[in-house]
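Mind looking over this structure? Questions follow.
Let's look at subunit A:
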Amino acid sequence: MIFLQLGILLCVLIAGTTVVFTRGLASQPVVVSVFGLMLALMFVVFQAPDVALSQIVVGAVGLPLIVLLALAKLRRDAQLLHRQQDEDETK
Partner candidate 1 sequence: MQEQIIFYAGFAVAAWLFVIGLYGIISSRHLVHLCLSLTVVQAATYVLLAVIGYRPGLPAPIFVGFPATSPAVDPVIQALMLTDVVVEATVIALLLSITVRVHRRTSSADPNEVDLMRG
Partner candidate 2 sequence: MAPLPVVIPLMVAAVLAGVGSRLPRRVLDLAALLTSAGVIVISMVLANASAHRVIVYWFGNWQPTAHSHFPIGICFMIDPIGAGLAAFTSLLVFAAFTFSWSYFESAKALYHILMLVFLAAMCGLCLSGDLFNMFVWFELMTAAGVALCGYKSEEGQSMQGALNFAVLNTVGAFLSLSGVALVYAFTGSLNMVEVGVTLAQHRLGSGFLCVAFLFVISGFLVKAAVFPFHFWLADAHAVAPTPVCVIFSGVMVELGVYAAARIYWIVFSQASMPSATAIRDLFFIVGSSTAVIGALYCFGQRHFKRLLAFSTISHVGVMTLGFAILDPSGLAGATLYLIGHGLVKAALFIGAGILLHRCGSVDEFDLRGKCRTLAPIGAMIVLGAIGLAGLPPFATSFGEKTIEAAASRAHREWIAAVLVFAEILTGAAVLRFAARVFVGWGASRELSLHGAPHIHTDQETTGRHSQVPIFMWGTMLVLLIAACAVPIPSSVRSGIGREIQRFETPAIYEDAVLYARSTEPQYPEPRTESLDFSLENGGVLVGMVLLAGLALAAGSEEFRAEGRVARKLLAIQMFFRRLQSGRVGDYVAWFTIGIAVYGAILVLLR
């Protein structure tokens, strides 16, 4: 019985550490999503269904989505900047 709780705590620990040590931009939303999922599972195990539900919708879906959008925006801005620099050079 108690092993379930300890196990999920361990999973959260590993997932959290992975988030910190994942430096690649492309894989970050995925890792965060997994981390959010682990936290949601932890809430389920610790008898907090309300929190688990909001963690699923926010932590495992909403937050990674916003991260994805922000990354896409950063990329597009970089492209724009390059294009602008090219134009400036041709002038």
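Candidate selection criterion: all candidates are chains of the complex that A comes from, given by their letters.
Here is the rule we go by: a contact is a pair of C-beta atoms (placed from the backbone, for glycine too) under 8 Å apart; a residue touches a chain by one contact, two chains touch by 3 or more; residues count from 1.
Just so it is clear, the model here is predicted, and its values are computed rather than measured.
Within this complex, subunit A touches only one of the listed candidates (1 or 2), namely 1. Contact residues of subunit A toward candidate 1 in the complex are 1-2, 5-6, 9-10, 12-13, 16-17, 19-23, 25, 28, 31-32, 35, 39, 42-43, 46-51, 54-55, 58-59, 62-63, 66-67, 70-71, 73-74, 77-78, 81.
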